[in-house]
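With one protein chain withheld, the remaining protein chains of the complex are depicted in position.
Right, chain A next:
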Amino acid sequence: MSEAEEITVNVEFSGGMERLMKDQASSIQAKLPEPATIRDLIIHVRDNVVEDKKELFSKNDTVCPGILVIINGSDWEVEDSEDTVLSNKDTVLFISTLHGG
């Protein structure tokens, strides 16, 4: 089997989301084998980037309700939510809506 192609995705966290991440990172780069969907990215972030309270980021292999997902500047619900296919150099932003008023 030939080497799997990899894509690199820029991942950003805001609205308080960043505080769940290792080193409270507000951005990271994720490498995913192609083809990759947003669901694959969420699982990757949950398993490798979230510090401990994983249940505040993800349940049932998707993000917790109340977390917005923005792909290249637009709402993932405009596309196919979890099943949206990612391309190399895409930027995905996770915003928590739960913090503060």
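For this structure, a couple of remarks:
Rule of thumb we're sticking to: a residue touches a chain if its C-beta (ideal position, glycine included) is under 8 Å from a C-beta of that chain, and two chains touch if they have at least 3 such contacts; residues count from 1.
By our rule, contacts and distances are computed from a predicted model.
Going by its UniProt record, the hidden chain of the complex is named "Cytoplasmic tRNA 2-thiolation protein 1" among "Dynactin subunit 4", "Cytoplasmic tRNA 2-thiolation protein 1", "Exosome complex component RRP41" or "serine C-palmitoyltransferase".
Looking at chain A, the residues touching the absent chain are 14-16, 19, 64-66, 68, 70, 73-75, 77-79, 95-101.
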